[in-house]
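The block underneath contains the structure these notes are about, expressed in structure tokens.
What you see is the complex with one protein chain gone and the rest in place.
Naming follows writing order (A, B and C), and every chain is counted from residue 1.
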Amino acid sequence: MTDFIKRLMRSPQGAIGTIIVLLVLVAVAFGPYLAPHDPEAMSILARFKGPSADFLLGTDQYGRDIFSRLMIGARSTVIMAVVATLIGTVVGALVGVTSAFLGGRADEVIMRTVDAVMSIPSLLFALIIVNLLGSSDINALLAVSIAFAPGMARISRAVALSARKQDFVSAAIARGEKPNFIVLSEMLPNTVAPIIVEMTIRVSFAIMLFATLSFLGLGAQPPSEEWGLMVSEARRYMHISSWILVWPSLAIALVAIGFNLLGDGLRDVLNPKT
Amino acid sequence: MLETTRRRFLLGTAFVAASATLSLSMPAFAQAPVKGGTLRVAIDQATSVLNPLLVRVNPEYMLAELLYSGLTRLKVDMSPEADLAESWSANEELTEWTFILRKGVKFHDGSALTAADVVASYKAILNPDTASPGRKNVGPIEDVVAKDELTVVFKLSGPYADMPVATAYMNAKIVPAAIIESGLDKLSSEAVGTGPFKLVSFEPDRQVVVERNPDYYDPERPYLDKVVLNVYPDSTAESSALIAGEIDLISTLDPTEYMRLDGTDGVDLQRVASGQFCNVNMRCDVKPFDDPRVRQALALTVDREAMIQFVTEGFGTAGNDTPINNAYRFFSEQPARKPDIAKAKQLLADAGYADGIKITLVASEKPALRTQLAVALREMAKPAGFDIEVQTMPHATYLDQVWKKGNFYVGFYNMQPTEDGIFKLLYTSDAAWNETRWDNSDFDKAVNAARVTADEATRAKLYAEAQKLQYEGVPSIIPTFFDVLGAKRTWVAAYDIHPRASVFRFDHAWLTDKAPTRS
Amino acid sequence: MSASYLTKRVALIFYTLLIVSLIVFAMTQILPADAAVMMLGENATEEALAALREQMGLNNPVWTQYLHWIAGVFQGDFGTSLRTGLSVGPVMVEALSRSLLLALFSICLMLFIAVPLGILAAVRRGKIVDMAVSLISYVGVSLPEFVTATLALLFLADRWKLLPPTGYVPLTENFWDGVAHLIMPAAVISIILVAHVSRMVRSEMVDVLHTDYIRAARLKGLSSRQVLWGHALRNALLPTITIVALDVGYLLGGVIVVEEIFAIPGIGRQLIIAIQARDLPSIQAGVLIMAATYCVVNFIADILYSLLDKRIQYD
Partner (left out) sequence: MTSDTAAPVLSVEGYSLDYLTAKGPFHALKNISLSIGAGEIVGLVGESGSGKSSLAWSIMRYLPGNAHEVSGTIRFDGSDLMARSNSEIEAIRGKRISMVFQDPATSLNPTLSLGRQISEVLIRHQGLSKKQAWAEAEARLAHVGLKTPAQMMHRYPHEASGGEKQRVVIATAFACNPELIIFDEPTTALDVITSRQILELFQSLQQETGVASLYISHDLALVASTAHRVSVINRGEIVEQGKVGEIFTRPQDPYTKKLIAAVPDPSVRLAGSEPDYAAKPLAEVENVSVIYGRKPFFGRFSKKAGNHVTGNRAVNLAIQPGEILGIVGESGSGKSTLAKAMTGLNKFEGEIRFEGRPIHSIADMSDSYRRDVQIIFQHPDASLNPRKTIGDILSRPYRLYTEYSGKAMRDEISRLLEQVKLPASYAARYPHQLSGGEKQRVAIARAFASQPKLVICDEITSALDVSVQASVIELLMELREEFGTAYLFITHDLNLVRQIAHRIAVMYRGDLIEIAPTRDITAPQRAAYTRQLLEAVPVPVARSAP
């Protein structure tokens, strides 16, 4: 494990990614304690303030402290993304592995259907689902999960198939091992790595997707501190104070970059080839 | 007294006849209007509906006004002026109104306008199956008949003093009887009106183009060759386009954009105090708002001065929970409500909500200030024990699911031409859209009395009474009134922003020689 | 490539569209919106509504409605919009044409930037250039369109007045103005694609440069220039075709946001308006058309690939 972390830290992507993600996780875990102000406390006198000692990143249209809002918002933003990715992955993996396991026509049909679903842009897909269920965090979560599932299905299927081709799996079959042992003990340990990598990278997509949904008014609801919502609310005031717009945008980008880097770092570490 | 009333109307007629010439001497017209040119107008919402009897939102009103005419129209001071009707008069009881039409008015398809068309149009508006939003706004009409080619007579269910104003309602446009026979669907893709402009192309979500109607009844107007309505997704985009000179005029502007445009050279900012307001509607017939104390409690949490800042960026005036402000003729001042959390708490406790109330407040996304109002209210009401969850939704969804149905939501209304207009629209028990289900017989009595009275003083008293009752009953919280804001390029002349916010009168506007020449 | 392959491929497209149509129809059925109410507005009377429902066949069982709809689609009739009462097909197609213009513009822009970057990075592997490129791609891939779009508007258009702000000018109306209006949206869409594709090109190129046949070419005495242009480039770029084709799916998604922000009346904006207005026929048509576009693009990509890469054979 320590060796693993060492190797992760050796690659620049791994190192930077890990650091960023750790920082984000700190915000997620302790955001409420780190926030210097009440994220919802309004003040007519302190509207549209630039960064200052009192308000680190300035204040927004209601005179609320942007830094505090970002700190609190980290939770809703990041956790949602991670959870959605997880759900999407689990569902996708189930479909993908099943398809790979069934093989033959079933596989063909399932994968073609997955392709079909993938021909609808995931954003559009999410948009419709949310609009259909009514806009709220949970529905957005569901939407993104569903939108992600097909892609993950494709990947996990590919991985499963490649793992199945390995000689040690053949050896196990020839030995007469039980299927569940083969899947769990022989195949799985060799398939999780790529899936984890894919997941990590997808978290950043999820974050952006959520942000976009909120931006289009179909995700989190005001006065939520979700970052995408902050950006979309800020747009109307960007000519009065661009800080309101810039900070949450940066936050989103930073987290996305973090997970991207971490993902690539993990890929390098987890597959010995490179 | 009836003498005076009649004289007033005859005067009105005389005035109308002169209106064309008179208007020329207004200051804005110091320089004689130049004909020609294309006016590009930005609108922040698609003009989904073309049929004038069905239009619902300001951009659609704008289009309807360009293409069609009504019997009368509203001047900037909210008084009626002649449109298709040359003159009008009422019987003593104010229960029968006679409108005389102009001669030789032609529809865009060449057919001549006759009383029959007027009758058919009004019948269509009043027919429930047409589902016209204006059905209950065009006056208490019982029957409408054509006396002769050019004379229309409205028989009312009761006396009504504001009829010439009612006939100026945005949906009260005149369409050919023939088309009504053949079915109104035709009007959702083409326009056959008597308006100053004719429809050239109609792309609801992108662009609508209209051109001068050469057969318009006024040989002078309109001055513009063409008007182009460009649809923008949000007002930020609109003002960007105005700055870049891609459009000449923004009909309605957000406060934030007003501030942004302030000081941009080549741009005139327009601002007029208005009775336009947002109201927080509370269903008075279901818990918890069935108890007036709860409504008063909530009203007492609102810091109206702060609201003016949060919601209108200062471009508004404090509201006092009645829809009437000094933009109306019969405004009567009530003691301004100041935030008083302690009292609010008390009232809540008395109403049996000692440990607070948890409730969801719905706000449509358009215009954005609904949401701002909701979010601000949420914060203000917190200390008093109101735990409000704000839920925003697309406007269409709101109209479909919440408007006139919801228990607790943010409404947004234009100023109405008269006190009667707004009260009968929203607050009397028989109001067209009585969303709050507020049912106060004294209030109804006062309003109904006022509409049949011609004497100014009496009316003022009655309306003051009504306002007081609503101030106390608080069927809905009206924290602020908005000034109507707009912006135009300096080269657009003779365009004044209208407090009604849904009246535009582009037929008076013209472009100075500074204007860039466009196709 | 064999005719049988082509037929199979086309069959596949139809299968895809069938699935999509089912999904979309199912979704729009669940949508809590009464088509009749949407059409007549909230002031309609019950009688009026009932009449309209009957006329629109809303009372028929769902599957008959579906068949009726799909049958119409096959005759190019997507129904009439509940919002405007206009026929959906033409509106959507017109919108699509604008979106495609934008998409095409973006892809060209993207290739123009991404390919050279990728190659450069691969050839100068591990050098400073390489690092720079990968940095760009990381940032690019992590910026949601609405952020870049908003910032671009704020600075490029409003602050520095380099480019015209939002809006769409048909090229037929004023060519250069039209192009000027396309630059910013196209750039915004391209950013993520550039990031992605340049990465792909790089890794492909790196792989190719490490193959035996490149080594062989060098050892045949060919100059590094000959090897790069004559041998490596072609093989490295071939897979990019597929990647770009697959990215079209993402691009169409991006188009939605970008069109909304830049007020481009394309299919994306139409869809948003339709979705927000619960305009079922428009939603159905829009999604179906988008999916179809995606399929066709990938189909074309496959054909192109097979024509360029002699290894590929069809069964």
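Just so we're on the same page, a contact is a pair of C-beta atoms (placed from the backbone, for glycine too) under 8 Å apart; a residue touches a chain by one contact, two chains touch by 3 or more.
Small disclaimer: the values here were computed from a predicted structure and weren't measured.
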{"item": "Neighbouring displayed chains - absent chain, whole complex", "value": "A, C"}
{"item": "Hidden-chain contact residue, picked from the options C:Leu22, C:Leu222 or C:Ala301", "value": "C:Leu222"}
{"item": "Subunit A, residues in touch with the chain not shown (by the definition above)", "value": "104-105, 108-109, 112, 166-168, 170-177, 186, 189-190, 272"}
{"item": "Residues from subunit C at the interface with the omitted partner, ascending", "value": "4-5, 7-9, 11-12, 15, 211-223, 226, 230-231, 234-235, 238, 302, 306, 308-315"}
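Please note the rule applied: only the chains that are shown with their structure count from here on.
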{"item": "Chains touching both subunit B and subunit C", "value": "A"}
{"item": "A-B or A-C, whichever has more C-beta pairs in contact", "value": "A-C"}
{"item": "Approximate Å spacing (C-alpha centroids) for the pair subunit B, subunit C", "value": "42"}
{"item": "Whole-Å separation of chain centres (CA-atom averages), subunit A against subunit B", "value": "46"}
{"item": "Chain centre separation in whole Å, for subunit C relative to subunit A (CA means)", "value": "22"}
{"item": "Touching two or more other chains - residues of subunit B", "value": "236, 394, 397"}
{"item": "Where subunit A touches two or more other chains, by residue", "value": "131, 235, 238-239"}
{"item": "Subunit A residues touching subunit C - in the complex, by the definition given at the top", "value": "112-113, 115-124, 127-129, 131-132, 204, 208, 211-212, 215-216, 228, 231-232, 235, 238-239, 242, 245-246, 249, 252-254, 256-257, 260-261"}
{"item": "Residue ranges of subunit B in contact with subunit C within the complex", "value": "46, 48-50, 54, 56, 128-129, 131-133, 135, 185, 188-189, 203-207, 230-233, 236-237, 240-241, 243-244, 246, 394-397, 399-401, 403-404, 519"}
{"item": "In the complex, subunit A residues that touch subunit B", "value": "40-42, 44, 47, 61-62, 131, 134-136, 217, 221-223, 235-240"}
